[in-house]
Each structure stands twice: as structure tokens, then as C-alpha cells.
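Notes follow the structure.
Heads up, one of the protein chains got dropped from this complex, but the rest are sitting where they should.
Labels for the chains are A, B and C, by order of writing; each one numbers its residues from 1.
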């Protein structure tokens, strides 16, 4: 049965959990429209996360990859459109690395666009009552690093692999220690991931409707 | 069996639902530590909401009242500390009233403080993994109006009735149409209300710990 | 010549300056419509600030008092409407005091409303191109403490003294160390204070127009 690969990250930044992995791991083995989800945990480490991604892709041979990561300032499921070839770490990763203005892939293009139907996914999520939108920057930390690395993998070795990245809010139990910061129940994130997977499998061409930002 | 009265509001401001009523109504009849919850729907109307509150209190003779209302800009369960004697409506209520700089109760004091253990409730919520905090303004619309009216009822006629107000975030299905606005699952609000009720019934004296705001 | 008293605070919270005093002190001695401005520095200390205010009022015998304070999270000149009888300090004041749930004045009313024409001032500021609005909470730290103390002074000893409080954004030089926090040039705050003083002196009755908040 063909595979959809979902990845989540280990905790970082002083958190005890990472909601991306808490959500993703609940879908390991889930079957949807003739495909099976494989969930894999990624280290929050520059370099090592790309090695782990390589292994996960080699092992599962997926038709699509949706990488998921935590975004403390966001209130909704946020589909990233652009991965940039830039590591610039405001804090160390969990292995202590702190690259500054380094490329993710030396000699790689400045950016890649997501190859999943991000507008269709966001629309399907909203239709299901789950707050969702698009984002034009995944930052310059390990989330963007993994997203860029996955896009590069597609570009150089796996042209049939569709790739995207989803930023999700903190879990409520995390937001408890961050006054005023939005959160989303893990159950809702899981429900959203099911919709995203289904939309990926049923959408050949993304929707053509405005969803940009002015600034 | 003695009663705890919970109130929620009808929808306003173009919304199809009001999460305060969606949450509160699920607890109607719930029994907790020898008390039974009565849930009542309040109109989002100046004046008429206070009449409805009077009727609900007369009918249920509660030992405590927790009024609940929707707050679009908040990310957490927000316990109000202060009700002010001021109606100043930026938009009309659902009956078309739009008072400006009018008192809730002519001749009433400028404000009342909540008489529920707000710090203990917020702490219990956070201990349960539910984002919560205190607020020093319930605004000047119908939420504050009802809160003030309830405090005044306690002051003039029902000194044994403990009174508080809880502002809650939008439901996710509402936030879908408000990009970037935080939300909270109704299930989590309901879980929070259970904790609030239990804390009210088990807390004689509020916690003495700092929870103020600088500005 | 009759006096308008403006007060600003000393720096607190690790800041080197307090924009309230930086702005207010530039207007010391300014004459406007037959009145002279007296600017006085207040300590950011519970209790001692009220003593300093008492002395300043005794010395200058003002017809109106506009107290000014720093508000880190605000983007506009923010006219406070309500002073509450509550000290609840999240951080210590500059003398190390940290009251919790104490009254500003034991036995005082729960709150006072500002007695300056806050809507007329905000409208005049906006007409002059200066961002301004109303606020329904001055917090529970020294700003609210001084505001409440000033209102209480009016209530018990100086009924002819009109009293208000203005929260102002950080100065740009402060915001440099707080990424994403709004700021306002001191020159603009000073221009706004001139407009506020002039509006106080020319407005007998405040404007009657909606300016409330929903929550």
C-alpha cells in the first residue's frame, strides 16, 4: 500500500512536549483512500534532521510528505508556501548547534515552493471548522531547514514526491505557561491532519484563489 | 440540592453561535459535590439580560453564579475581576440598543469586584492544562452589563450569592472566518467550567499570590 | 495664574528612562489659555507616589491633573476611564514593594471614573493626526495606584479638581530592546499633551459618542 509520510519534531526551547509529534504519531498506520500513513519523529537538530528524513523517505518510499512543526505565535494550522536556503538560529538546536547565515544545502537554490495543494488543504480545513491559513515564511530555524531539505530531496532525487510543511499552534498544556499565547487542542490538530492527508490524495491541482499577504 | 447557576449568551455580532452558551448548556443538570448546575441562556441585550438574570436567580436560588461570555481577542479562559457601572456600546446589541456612557444601575457604585475565588480558579485551570488568566476589564458592552448587574444583585438583595464572570475565546468554527484570531475547543471550555465549579465549591478563601497587570 | 498639573513617573522595570517623565517635563512652565503647566516627577512606588502627589497638589493647587504613565503594550495615547481600588503587583516597584490584592485606599470605593473629558481629548488628538483611544483598565500596578489615589483626593478633599490618566507607548529608544513592541516619538507625545491640556481647558462637557469595548 503506498505511503504518506508525516513527520513531527521532538520538543525544543524548554518545552516538555512538541505538539507536532503528539499529533502526528496518532496517525501512524492510519489508512486513507488506499494509502497508509507512516509517522516519524525528527530530531530538532540542523543536519541530523535531514539525515533522519532521508532514512524515513528511503524506508517508506512515500508519495507525499507533510512535515509538521510547532509555531508558538500562531493561532491556526498554517501551511507554509516557501522554504528558504537559510539557517539562522536565534537559539541553539537541541544538539547545541547554532548556525548563522549558512545555507541548508550549499549551492542549492534560494528557495523552493511547497508542492502540496496548500490552498485546497486550507479551504478543506476551514470547511471543517478548523482555523487554517497560508504562511510565506517558515522562519530560519530547524522547521525551515527540514522543509527546505525535503524540497531539495524532491528536486534532486524524488520528483514524484510531493512536499509540504504545516506549522501548528502550541498545545493547551504548553500555552498554560505562556500567557496570552494561542493554542489548539491536539485532537483538533489530528482531525486537521486527516483532512490534509485526504485533500492531498484527492487534489490534483491546487485551487486558484487569492490567499496572499500584503506585507 | 443547592444550585450553581451558569449563564451563557445568545450569538451577536454576526456570529451563528455563541461559545458561552454552547459550553454552558452542556453542563445543565451536572452534579458536583452536592450541588446541581443550572444553565440559562441570556439575551445579548442591555436591560433584558438583567431581567433574565433576575428570573433565573429567583427560579434557581443559586449559591454561586458564573456568567460566561465570548471574547474575540482572547486566547485563554479569562476570569474578570472588575465590573464597572458603564454601558458604552460600540455596536448595537441584538435588540438594536446602543447606550452611550450610561450607568448599568443609576446610582450604583462605580464598580464591583468579583466575589468568586478567581485566582484559585485560574490556578486550577492551568494545573489541568487549560490556558487561563485574570482580566481587569470586561469591557463596556453586554458582558460587563450582566456582570455588573449580577454583582449589584448580590450587593442589594443576595449577600450570600457569590458572583463571577468568565470570558472565553471564540470556538474554532467561528475563528475560521477571523484570520489569526485564537480559539478554544468547546470541549476544553466545558472541562474548564467543570473545574471552575468544583473550585468554587471547595475554596473558601482565594489564593494570595500576585496576578496583576502593569498597565 | 491657575495651574494644570502633569505628572510623569521615574523609570522602572529595568528601563533607563520613562517616556512619561521625558514628555511631561518638557511642558513645565508652558502657558495655555491663561493657565500654567506644572510638571512633577512621581516615584514608581506604592504609597510614596501618593505622598508625592499630595505634596504636588498642595504646592500647585491645580484645577486639573493629568497623570501620565508608560504602557509597554500600547501603540497609541490611551486615556484611562476607570481607576480601581486594587494593588496587585506582578513585579516589585522601585522600592521593592509588591502588594497583593490590597486596596489603594482602605475603605475606598471599588473604583472611580476619570473626571476629564476623555472622549473629547481622544478626538482632538486623532484630529491632529496622533493615534489615541480610550482604555477601561489601567492595570493594578503603580499607574492605577496613582490614578485611584488622585481620584480619591478629588472625592474627599478637592471636588473642583478634575483628574485623568494617560498611558503612553514606549519611546523608540526603549522599543529597540523589545522586538515588535510599538513606540511613539517623545515629540509626538509632547504635542499630544499640549492638545490634551488645551482640550481640558476648553471642554466643559465630554462628547457623547460610542467609544466602548466589547470585551
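The criterion applied here is as follows: contacts are C-beta pairs under 8 Å (C-beta built on N, C-alpha and C of every residue); 3 or more make two chains touch, one makes a residue touch a chain.
Just so we're clear, the structure is a prediction, and the values are computed from it rather than from any experiment.
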Visible partners of the omitted chain are A, C
Contact residue for the chain not shown (choose from C:28, C:59, C:187 or C:209) = C:187
Thinking of the whole complex, not just what is shown, which of A:56, A:71 or A:132 touches the missing chain?
-> A:71
Which is it among A:138, A:153, A:171 or A:193 that touches the chain not included here?
-> A:138
Subunit C positions in touch with the non-displayed chain are 75-76, 126, 129-133, 172-173, 175-176, 179-185, 187-188
For subunit A, which residues touch the unseen chain?
-> 13, 69-74, 81-82, 84, 86-91, 98, 100-101, 109-113, 135-141, 143, 167, 206, 208-215
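As a working rule, only the chains that are shown with their structure count from here on.
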Centroid comparison with subunit B (C-alpha atoms), farthest chain | A
Maximum number of contact pairs occurs between chains B-C
Please list all residues of subunit C that touch 2 or more other chains.
-> none
